[in-house]
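All protein chains of the complex are present and in place, except for one that has been dropped.
Here the chain labels run A and B in written order, and each chain numbers its own residues starting at 1.
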Amino acid sequence: MIPEIGQFALILALLLALTQGVLPIVGAARAIPTWIRVARPAAQGQLVFVAIAFGCLAWSFVANDFSVLNVATNSNSQLPAQYRFAATWGSHEGSLLLWVLMLNVWTVAVTVFSRHLPEEMVARVLGVMGLVSVGFLLFMLLTSNPFERLFPAAPDGRDLNPLLQDPGMVIHPPMLYMGYVGFSVAFAFAIAALLGGRLDATWARWSRPWTTLAWCFLTLGIMLGSWWAYYELGWGGWWFWDPVENASFMPWLFGTALIHSLAVTEKRGSFKSWTVLLAICAFSLSLLGTFLVRSGVLTSVHAFATDPKRGIFILAFLTVAICGSLTLFAWRAPRVGLGGKFDLVSRESMLLANNVLLAVAAGSVLLGTLYPLFLDALNLGKISVGPPYFDAVFVPLMTPAVFLMGIGPLARWKEASLPELAVRLKWALGVSLITALLLPFVMGRWTPLVAFGLLLAAWIIATSAVALKYRLSRHDGNLWARLGAQPRSYYGMLLAHCGVAVFIIGVTLVKGYETERDVRMAVGDSVMAGGYAFRFDGVQEVTGPNYRGARGAIDVSRDGRHIEVLHPEKRVYNVQQMPMTEAAIDTGIFGDLYVSLGESVSGGAWSVRVYHKPFVTWIWGGCIIMALGGLLALCDRRYRVPARRSEAIVAGGGKKRAGVSGAAAG
Amino acid sequence: MKLLALVAALLFACAAAAQNAVPTAADPMTNKRAVQLGEKLRCLVCQNQSIEESNAELAVDLRRQIREMIAEGRSDANIIDFMVQRYGDFVLYQPPFKAATLLLWLGPGVLFASGLGVLIYNLRRRRAQRDEQPLTATQQKQAERLLAAGSEQPRR
Partner (left out) sequence: MTRFLVPLAVFIVMVAFLAVGLGLNPREVPSPLINKPAPAFVLPQLHQPDKTFSQEDMKGKVWLLNVWASWCVSCREEHPVLMDLAKSNAVPIYGLNYKDKPEDALAWLRQFGNPYTLSIIDRDGRVGIDYGVYGVPETFVIDKQGAIRYKQIGPVTPAALKDKILPLVKELQS
C-alpha cells in the first residue's frame, strides 16, 4: 500500500512540475499574471508530494518491506536501523529520488527568499527548475521506478553494499547532491536572465548567495568523499582522479570561477555573458556527472548497475537541456554588451585570468576523463588515463591561479598600478621564499616539490595578511573598530583563500614525507615507520550485527614509550560475502598513523600495511575552512539587512535581499 | 644436565626472539621500486585500482611477476614493456605519447594558449572601448542622494 502511495505521489509531483515548468515561463513571456503566479504554489505543492514519496520509500526500507524490489536488492533485516534508512538513497533509483527531493527543497527556498525579486524573474527561475524536475521525475517513472514491486516478496534482502555501511558514506551523497542541485539555482537564474533579456549587476547580486551556498555544499561533499575513501578503502589514498571524482570536481572548478565572476558582475557590471556561460557550464557538468555514473560509459568505482535504456534517457535529457541553454546563450548573449571598462592590469583582468585558468583546468580534466571513450569510439584502441596524467596537467595550470589569488585582492578595480602592487607584494614574496627554503628542513628533508608547495601556500597566507593590513589602514579607529568595519564577505574571501593554503600544505607534506611499510608480520614482530614502532600482537575473531571478522591488535610506541593499541579489522559481510578492510587510524593534527590488515598468510602471520601520513588531515581541514569562508561571505550584511526603502529607488534595483534568518521585509 | 638444559633454553630463546617484520620483498629498495611500478599499472580485474592496491588474484600474480623481474635485473622500462606487450596500453595509468594520444597530451597546452588568446583579445577590446560618460547634473544629484541615504544604515 505504502509504495503505491509513493508512486502515486511521484505522478502527482510530475504533473505539478509540468505546470510549474511551463505556465510561469510562458506567462512571463506573454505577461499573463495568473500564469506567473502559479509558480510558487506549484513548487511548494511539488515538494509536498516528493517528500511523501521519499517518506514512503524510507518507510519501506526501515520497515523491511521486501516486496519492494529496491528494498530487496539493497537492504537486509540484519542491517542496523540507521543504514536501513540510508539505504533509501544507496541505489540508483533511491538516489534519484533524493536528487529530486533536494531540488524541490532548493526550489521552495527560492520561493521563500525571493519576495524582493520582480515576479517575472521569479516565475522564470522557478519555471526552469520545474523543467529540470520534470526531466528527473520522468526518468524515474519511465526507467528507474523506486517503488517497483517484487512478486513473490523476497524472504530477505541482498544487503546494502558493505562499503556504504558507514557514516561518512551516509552523508556524502546528500551533501554532494545539495551542491549539484544548488547549481541548478544559479543555472535557473542565468536562463531567466537570458529569457528576460535583463542581465545586470542586480541580477548578479540576487544570484550570488545561492551560488555561494551551492558551492559550499559541493566543497563539503567532495571533501567527505575524499575523506571516506581514505579511511574506508584501506590503502590511505584520498584522490584517484576516478571518472566520477572528476565528474564532481569539474562543476566545482566552474562553480569557483562562477562565484568570482559574479563578484565582478555585481560590483562592476562586467563579465556578464561570461558569467552566464559559467553558470550554464557548471550545471551542465553536474548533469554530465549524473550521466557518467549511471550510463556505463566509463568504468568507475561509483558506477551504479547500468541499463542501456537509462543511459539513452539521461543522454537525451542532457542534450535537450544543455543544447537548449547554449542555443539561448548564443542567441541572447551577443545583445548583453560588455559592461564596465577596465585596464590591462586591474582586479577585473586578474579575475578574468583566474576564470580562464579554472575553465582550462576543468576542460583538461574533462579531456582526460573522456579521452579513453573518444579513442574507443573511433576504434583507435583502449587506453587508460590515470593520476600520472592528471597530476602532470592540473598542477601546472593551477599554479598561476594560486599566484593570482595573492595579487588579485590587492589590485584596484578598473585600474591598478604594477609598481604599487610590486611594493606591497615584495614583503610577501620574501616571506614565502624564506618559508619555502627553510621549512622543509624542519620536516626532515628538502625536496624541490615540497619547497614549491610550501611556497604557494605561504604566498597565499602572506599576501592575505598584506591585503588585510592595507585594507585596515584605510580606516580610522583602534584595531577592533577597524576589524569590525570590514564586511563579512571580505573575511569570507580571506578565510576561503587561506583554506586553499591549508589544503596545499596538507597535500605537499603528505606527498613529500609519508612513509609506507608493507610487511609480513608474525605475532611479536614489529616495524618502524615515521619514528613510531608498530608491534603486531595477533588477531581475534569478532562478530558484528551483519558480519564476521578478524580484529588485529597493533601496539604503537615511540621512543620506547607506549602510545596506544590500534585495531584494524578484516570483515566478511554475511549476506554478500564481501571481504572488507577496516583500517585503524590514529588521527592527529600533525599526522595520522594508519594500519590496515592485508591477507592472512601461513603460520598465524598476516600481511600488514603501516603508514605514517604527516599533516594529512590538513587536506580536509583546508576544504572545511574554504566552505566556512563561503558561509561567512553569505552572512554578509547586505544579505541580512531588511529593506527600508521603497521601490522608488534605482529602476531594477529593488529591495535589499530579505535576511537569511527570515527577517523578511515583505 | 643443568648446563645442557640452560643451553637448550638459551637456544630456544634465541630462536623464538621477536624479529623485525619481514617486508614482502626482502630488500627495501627493490620493494620501493616494485611498489612504484605497481602503482603505475592498472589492475584489469578491479579496473579502478592499481596492481599495487588491488586484491584480485591477477593483481597478486602480477605483483609477484614484477618482483621476480626486478630480481632478474630488468629495468623499469623493460618491465613496463612486458606488461604492455601482453595487456596493451590499457594497463598503463600514464597514457603513452603517440599519434593517437597527441590531442590528449597537447590538449591542455592548446586550451591554455587559446584561453590566454581569448583573454588578451578581450582585454585589448576593452581598452578600445569608449570611456563612460560623465554623469549629468540630475544624475549627479540622484547619486548624492543615494549615497547620503546609504550612510544612514547602521554599521554592524
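In this text, contacts are C-beta pairs under 8 Å (C-beta built on N, C-alpha and C of every residue); 3 or more make two chains touch, one makes a residue touch a chain.
Everything numeric here is computed off the predicted structure, so don't read it as measured data.
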> The chain left out here touches which displayed chains?
Replying inline: A, B
>> Touch as defined at the start, partner being the missing chain; which of A:I5, A:L318, A:A522 or A:A550 qualifies?
In response: A:L318
> Hey, which of A:V297, A:M350, A:M493 or A:V527 is the one touching the hidden chain?
Replying inline: A:V297
> Any idea which of A:P152, A:G197 or A:P308 touches the chain not displayed?
Replying inline: A:P308
> What residue numbers in subunit B mark contact with the hidden partner chain?
Replying inline: 44-45, 47, 57-58, 61-62, 65, 84-91
>> Counting contacts across the full complex, list the positions on subunit A that touch the omitted chain.
In response: 273, 277, 280-281, 284, 291, 295-299, 308, 311-312, 315, 318-319, 322-323, 326-327, 329-330, 333-334, 370, 372-374, 376-377, 381-382
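In this text, only the chains that are shown with their structure count from here on.
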> Roughly how far is subunit A from subunit B, going centre to centre by Cα mean, in whole Å?
Replying inline: 20
> Residues of subunit A touching subunit B in their complex?
Replying inline: 235, 237, 240, 242, 299-301, 338, 340-344, 349, 352-353, 356-357, 359-360, 363-364, 367-368, 371, 375, 380-389, 393, 397, 484-485, 488, 516-522, 524-527, 535-536, 579, 599, 607-608, 637, 641, 644-645, 649-650
>> Taking the touch rule as given, give the residues of subunit B at its contact with subunit A in the complex, in rising order.
In response: 18-24, 31, 35, 40, 42, 47-48, 50, 53, 55, 88-96, 100-101, 103-104, 107-108, 111-112, 115-116, 118-119, 122-123, 125-127, 129-132, 146, 149, 153, 155-156
